[in-house]
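Excluded from the complex is one protein chain; the other protein chains are retained at their positions.
Chain naming follows the written order as A and B, and within any one chain the residues start at number 1.
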Amino acid sequence: MIPQIDIGALGPMLPVAVGAILLPLAEVLMARKRTFLSRPFTQERRGTFLAVASLLCLVIALIISVNGLLGPSRVFNSGNPMIVMDGVAHFLNIVVLLGASLTVLGSVKYLADIHSNHGEYYALLMSSVLGMMFLTSASNLMMLFLALELMSIPLYVLAGFRRSSLRSNESALKYFLIGSFASGILLYGMAILYGMTGSISLAEIGKRFDPESAPHLLGAALVVVGLGFKISSVPFHQWAPDVYEGAPTSVTGFMATTVKVAAFGALMRVLAVALEPAAELLYGALWVMAVLSMTLGNVMAIIQQNIKRMLAYSSIAHVGYLLVGVIVGTLDGYAAVLFYLLVYTFMTIGAFTVVAILAKGGEDRDRVEDLAGLSQSRPLMAVVMTLCMFALAGIPPTAGFMGKFHLFRAAIERGIEIGDTSLFWLAIIGVLNSAISLAYYLRVPLVMYFRDAPPTSDPDVPGFFERVVLLTCLAAVVLLGIVPDDIFNVLSQTAASAQHLLLLQSP
Amino acid sequence: MIEAWEYQVVAGLLFMIGTLGVLVRRNVIVIVMCIELMLNAANLSLIAFSRQWGNHDGQIFVFMVIVVAAVEVAVGLAIILRLVSNRDTVNIEDTSLLKW
Partner (left out) sequence: MTEQVIFYVSAFVALISAAGVVLNVRNTLYAALCLVITMLSLAVLFILLNAEFIGVLQVMVYAGAIVVLFLFVIMLLNIRGGDMGADRQPVLKVIGTLLIVGASVKLVPLLSESRRAWPEVGPEFGTVRAIGGTLYTDYLLAFEIAGVLLLAGIVGAVVMGKQRID
């Protein structure tokens, strides 16, 4: 008996899945001495071809996702709801796909620069993107676990993609050990949740969850800890700086953005649907995590000399800001998180791409001093880097300011509504932290504009693809800061549609 | 008849042994083995709960976990092999970055 299923719900995933399956094959066919065009591909041409092919898949998926964004929500329900393609899932998929497309564009020349131009890179990237897309839409524990692993396992390899570099190897090993440890914890938490409620569907768990019972709470806590490792929130963050520093820069940009987008999607869904009855207790724990992430991330970032490490700590701080929106838990809060994830993706990938372009002759140049004098030699790169830093710090009128404004506004409005001072404090601590973060974000433009380049410095010219990435990030950071209201309204609608579905949806 | 909770206690202890191993051992291969122990503890828990609720969800979950564990071990050991061929150690503290 074949169940009635809505295969169309899988629409956005299919092009990415096709890419993930066919790219390794294309890579092997093109690596043969004699191809069907009877002319061997050089390594560069092969890399470019595979990048364009994966970009094509990503763009098709992007178009399908944009089409689905304001359409009706669809559920892939084969006797048990597997994925829910609601507004939130579509929007997060769009962010993931944008981030992945920018990463692909930014990788072509970088991979050649670090002597690691292997075609498997794109296949692994596509598998990881597929995992992320399922993670944002998974509506039962099994899909959540599988999607998380499909996202993470290719990333362990990508982190070690500079095979001859010891730093990259160690980064991969550390990411692998911490990642699988976190999956172990998450899985045990899921097992307990299943055992206590008798169902693996998030909606069913939400109905049967008993916040009075200790084993229920143990399961919930283990799941939150497992996801806390994935979003690298304090106190589960120690791996992030090391892994981000050692991984190839293009991969770091990918890990710092899309992984967080997908993991936040999963976290919001788990908290809002399955663990909703335990909200008050869990939000207390998340409050502490948010405050610690913001403060520790910003303070540690000040003393870093390596840009990748600095951005790693900055990303920990941004996890803290994002958690504010999750804690608020209203539609406005969720919409603010979605908006901030979009903005965060652009500003972080922009910054990492500038660092990636500087790599030359198999060496990364990722210390802050390496940027000295960039404003004279490469003005475009300097402008993009400056704007990304301003946006990350939250200086108006960049997109970062609007993102933070919406997050903290949601917290304060909710605080007034329910008369809860802890939400005010959260917003105040967030604003104070943004002030602290100026200390290290502004150092980068200062070095670029007011320090002369050392005579030996000869920064690389951005290639065509990289120029596209830089200009896209530039445009996004500026435009999202000027016209955020329209987008924000759309986001409120998507969040509303998702909530509507989440509450009504039952197996 | 064995009580349901007895299985859960075995699973819980197994999970704790695995976690302890991850935290205290310094040999990366043994750490990966301990992560396998954690996954196995979760598997036992899932199977026992599956029997307790009389539905197959837990058993299918374990099926998927076994697939994931196989992939994880294959990739993890490949990463370890790559590291060892670049640097002759399997000791986690000899890898300079790896500080807990």
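As a convention for this text, a residue touches a chain if its C-beta (ideal position, glycine included) is under 8 Å from a C-beta of that chain, and two chains touch if they have at least 3 such contacts.
Note that the structure is a prediction, hence the values are computed from the model and not measured.
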Selected from A:111, A:153 or A:429 as touching the chain missing from the view: A:153
Option touching the unshown chain, where A:8, A:79, A:235 or A:454 are the choices: A:79
Residue ranges of subunit B at the interface with the undisplayed chain: 1-14, 16-21, 23-27, 29-30, 32-34, 36-37, 40, 43-44, 47-48, 50-54, 56, 59-60, 62-64, 66-75, 77-82, 84, 90-91, 93-94, 100
Residues in subunit A touching the chain absent from view: 1-3, 5, 10, 17, 20-21, 24, 31, 43, 76, 78-80, 82-83, 118, 120, 123-124, 127-128, 130-131, 134, 142-143, 146-147, 149-150, 153-154, 156-157, 160-161, 163, 172, 195-196, 213-215, 218
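Here is the rule we go by: only the chains that are shown with their structure count from here on.
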Centroid distance [mean C-alpha coordinates] between subunit B and subunit A, Å: 26
Of all residues in subunit A, those that touch subunit B in their complex: 80, 141-142, 145-146, 149, 153, 156-157, 160, 163-164, 166-167, 169-174, 176-177, 180-181, 183-185, 187-188, 190-192, 194-195, 198-200, 238, 242, 245-246
For the subunit B and subunit A complex, residues of the former touching the latter: 8, 11, 15, 18-19, 22, 28, 31-32, 35, 38-39, 41-42, 45-46, 48-49, 52-53, 55, 57-58, 60-61, 64-65, 68, 71-72, 75-76, 78-80, 82-83, 86-87, 95-100
